[in-house]
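A single protein chain has been omitted from the complex, and every remaining protein chain is retained in its original position.
A and B label the chains in the order they appear, each numbered from 1.
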Amino acid sequence: MLYSEIVMDHFQNPRNVGEIKDADGVGEAGNPRCGDIMKIYIKVENDHIVDIKFKTFGCASAIASSSMATELVMGKTIEEAWNITNSAVAKALDGLPPIKMHCSVLAEEAIHGAINDYRRRQGLEPWEDKSHDELVDEHSHHFHHQG
Amino acid sequence: MRQVYMDHAATTPVASEVLKEMMPYFTESFGNPSSLYTLGQQNKEVVRAAREKVAEVLNASPDEIYFTSGGTESDNWALKGVAFTYRNKGNHIITTKIEHHAVLHSAEYLAGLGYDITYLGVDEEGRVSVDDVRKAITEKTVLVSVMFANNEIGTIQPIAEIGRLCREKGVLFHTDAVQAVAHIPIDVKAMDIDLLSLSAHKFYGPKGTGVMYIRKGVKLDNFIHGGGQEKGRRATTENVAGIVGLGIAIERAAGKISSEKSRLTALRDGLIEEIMARIPYAKLNGAAGDGRLPNNVNVSLIGVEGETLLMDLDMFDIAASTGSACSSGSLDPSHVLMAIGLTHEQAHGSLRLTLGESTTEEDVAYVVEKLAGIVERRRNMSPLWED
Partner (left out) sequence: MRQVYMDHAATTPVASEVLKEMMPYFTESFGNPSSLYTLGQQNKEVVRAAREKVAEVLNASPDEIYFTSGGTESDNWALKGVAFTYRNKGNHIITTKIEHHAVLHSAEYLAGLGYDITYLGVDEEGRVSVDDVRKAITEKTVLVSVMFANNEIGTIQPIAEIGRLCREKGVLFHTDAVQAVAHIPIDVKAMDIDLLSLSAHKFYGPKGTGVMYIRKGVKLDNFIHGGGQEKGRRATTENVAGIVGLGIAIERAAGKISSEKSRLTALRDGLIEEIMARIPYAKLNGAAGDGRLPNNVNVSLIGVEGETLLMDLDMFDIAASTGSACSSGSLDPSHVLMAIGLTHEQAHGSLRLTLGESTTEEDVAYVVEKLAGIVERRRNMSPLWED
């Protein structure tokens, strides 16, 4: 099958879907390659993420990645949350197909966006985000097929 | 649970009466048609009979019919064959932006070898203009290749008019009729077609067998060289069982073409109407009415990504297809949907439902019901969607 059981579970029953009206930070990431978009809202207390919600427009792996990422981040300190990578999300999902790894990058970027938004609102310097282009480029050949 | 297969444009099952006829040729009647003994010669007859069935359906003569491994090989043969055969006459090929990849990637390959390819655009329903073809033809044009009906949006092209034009101009005309043959009566003579591709698994025949029609008198380099099969024009030990299956399948499809047309058209239009009625902001892609294959529905449901839609439908045992970028390894949305002017967002939320012999009114109702629920739920979790 294309996706693992955990991916399918998070895709079918995504955790933490929705918006937080009075969020402390909001991050948005878009995938320039496929046009997908993910939005993450966080609530922070004592440097800990106490609530998190997401909305995602994208493929099954983007939705599952968002859901898994919110679970991984919930309750963590800001710094711990920052250090959760897309590969950690993918691993927690029991892997993603190579051509779908970039969808998990979306989750990492949206969380980084939300954290930096929070830091800005606190008057802190935003942290520097690294680029994931290597990951997104690993499948250069054509796969598109429609009968 | 109900299972609804609505992806007949991707492939179809082998019909039971087709499979039944194929069976002896795997085991007892396994002879190589090129062999001189009875077991071989009988199969030569069997291949001949299948060839006649295909010829009959296309109004061709049997010696204009060549068996191949599928629509893809036939398309490759047409483009590369003409390009190589006539390279001293000209290096210009005209095709469209909405062809199947078998044509497009063959064309791109030829472009890499120095050929000059014109990709004609289409209108918003996906139709090629005969006038555009006329204007594109130059002294150097050796081939025009326009598909009979599109696999994604079902738009039917003005094949007879393009054929007449090409014949007048003395340019060869190829059409990929893979999606059309089970739905539209084809007459290669009346339509002035020089080369035509078919694939058996699209009309309840086996995968791995196809047809290339080559009009008598058309010079065409071989594509697959080797033994003397297919009158020396296409080598390989004949896939006898597959060819038998193709023959029965095409005869069978032609026999029910008009009854299926009315039945499927009614189901199709009901499905479209219901989707429009039940799902806000749904948009039909391609032509309505007679300009569209009777079995094709393609809609954009913005706010939901196509792959997500397919996976959700699969949970209800509904099989469908999409032109979304996410479902393709290349991460490019369907070139067909782009060519008819859809936005990325619209292509992203596209859904193709293609009906077939097994499709019933209950299937249609079931799909609409499930689809409406899925779309609502997924739109609600989309950041792009505000209700």
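We adopt the following convention: a contact is a pair of C-beta atoms (placed from the backbone, for glycine too) under 8 Å apart; a residue touches a chain by one contact, two chains touch by 3 or more.
Bear in mind the structure is a predicted one, so any value in this text is a computation, not a measurement.
**Student:** From the list B:I224, B:L284 or B:M338, pick the residue that touches the absent chain.
**Tutor:** Looking across B:I224, B:L284 or B:M338, the contact with the absent chain belongs to B:I224.
**Student:** With the missing chain put back, one of B:H201, B:K261 or B:K370 would touch it. Which one?
**Tutor:** Only one listed residue reaches the unshown chain, and that is B:H201.
**Student:** Name, in rising order, the residues on chain B that touch the hidden chain in the full complex.
**Tutor:** 5, 7, 10-14, 16, 19, 22, 26-28, 30-32, 34-40, 69-73, 75-76, 100-102, 105-106, 108-109, 199, 201, 206-209, 221-222, 224-228, 232, 235-242, 307, 310-311, 313-314, 317-321, 327-330
**Student:** What is the set of chain A residues that contact the non-displayed chain in the whole complex?
**Tutor:** Touch with the absent chain occurs at residues 1-2, 141-145, 147.
Just so it is clear, only the chains that are shown with their structure count from here on.
**Student:** State, to the nearest whole Å, the distance from the C-alpha centre of chain A to the C-alpha centre of chain B.
**Tutor:** Spacing between the chain centres: roughly 39 Å.
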